[in-house]
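Only a single protein chain was left out; the remaining protein chains are all shown in position.
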């Protein structure tokens, strides 16, 4: 099976992103939504958590949430794919189950 | 002036306790309430944040919140004083202002 | 594919209800089916008709009511969560001795079994919360 | 000493309202004065009379109403926050074209200026939230 | 009705927020549906199972005894993460014992709680059909 993990918390404040990545198995996907999109930025204190895991895990980030927060896609860690709400739906459909790291 | 800082978040999940301590000046007090009382426990990954600051800062923890969560006072870091709601009120009265680290 | 959605936070305070709405709308527009939208915890606060948000902002409650009408969505407020937080339909108000109710159009109040059933009957259950 | 309290979360979901209640009660019992209890953000949800919590749990809304009556507490729900979230008194309901209201006894709806005034007039302002 | 693997994920401390209590209410209702049910306690969720909870002074309802009813509802796969306990200075001894009677073993009383590693917890999540997070 293959799971989709959604993270909606800033990794600078909460442990959700780190915990999600630790519990994602090879081939799983992590989708960053809402305040979780700050986890997709380059050059933060927590960027390495994501960049170290890219490859084993596929990373996605919600474009509408990036735009709302004024984050240019050029600032995103290499290898993270930007999706919209339709892309979110596709990710849910494509994976066997979705787990929200609230 | 002397400020009282209240922290109601678990330091294992959130950065509130750490940030509060970094912003408390010498002679300030930090009161751990609600889920913040987990920050008063010995032997956690975050205990050093508190024990390193004891002396410059006075630490207090809500006894009723400890009891609710099943935390024995014997497990509390040395130097933290246990208070009840009346003690909370006294701390607020004694300090010039109260800042909640939400 | 058959989706269900659980929403655990009220309107405005957390983005959960917004994201759930955008997700559900996208799923329906892409030809998927939505078996149920279940509101739990503070999520039940999405179902009050007494809200009057500022006119320059979105109306979260009305948006759900309209989506439900357009797509025959089954939107369920958990009864236990709703009782704790003061969301009632006419039946609940009568049963609990209240002089008013506040449920919005398109929502119904029912038990937690409806959430479990959504988990069983749907191909995917997605949770939005804090 | 003159205290005021701000409560930023609704009942049950976060402990904020419980802690604020226990704090306010202790302050009053210890001879302090409470200038105002101001409910902001989801805190306005503490002021609904439609809640019916389980009988084996505390009734947060009633507890506030009773404390207000016993101590002549001034309990204010922020009007802007209340409109967003669907808390209304009879006046608000009429003004916004609603067919019902849900405010609980002892609460009143007013503007954010009441919070600033509490900050100015009180010796201490304590915030309870998430 | 098909049988699915339900996993209830608990990552939040009790009392500070209501999620733990209302999650437990879902589990109890869900038990009637005869699905394959597991509970995961990790991160601050492990605090939910702490023994000796006493809520009189905070004036809230102590719901911790309710976990002990889970065994009677045939909910007996309760996974607690070792690394989460370690980070919090806790051991299994700090948690209240949860047991069930095994009908396949002459109703012998057995422990419901199983302490697992992060890698094992990840595998449990991976194998679930429906994950509910609180």
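Just a few scattered comments:
Here the chain labels run A, B, C, D and E in written order, and each chain numbers its own residues starting at 1.
The rule is short, and it goes like this: a contact is a pair of C-beta atoms (placed from the backbone, for glycine too) under 8 Å apart; a residue touches a chain by one contact, two chains touch by 3 or more.
Note that the structure is predicted; figures quoted are calculated from it, not measured.
One chain is not depicted; across the entire complex it touches A, B, C, D.
Across B:44, B:58 or B:98, the single residue that touches the chain missing here is B:98.
In the full complex, chain C touches the hidden chain at residues 12-15, 18-19, 21-22, 54, 56-58, 130.
Counting the whole complex, the residues of chain B in touch with the unshown chain are 1-3, 15-16, 19, 22-25, 28, 96-102. Of the residues in chain A, those that touch the hidden partner chain are 8-10, 12-13, 34-35, 38, 41-45, 47, 63-65, 67-72, 75, 84.
Please note the rule applied: only the chains that are shown with their structure count from here on.
Of all chains, the one whose mean C-alpha position sits at the greatest distance from that of chain D is A.
In this assembly, C is the chain whose CA centroid lies farthest from the centroid of chain B. Looking at contact counts per chain pair, the maximum sits at C-D. Centroid to centroid, with C-alpha atoms defining each point, chain C and chain D lie 26 Å apart. Remark: chain B and chain C have CA centroids separated by 38 Å (rounded to whole angstrom). Residues of chain C in contact with two or more other chains: 8, 41, 80, 125, 127, 129.
For chain E, the set of residues that touch two or more other chains comprises 12, 15-19, 43, 58, 60, 130-131, 133-134.
Working note: touching chain pairs come out as A-B, A-C, A-E, B-D, B-E, C-D, C-E, D-E.
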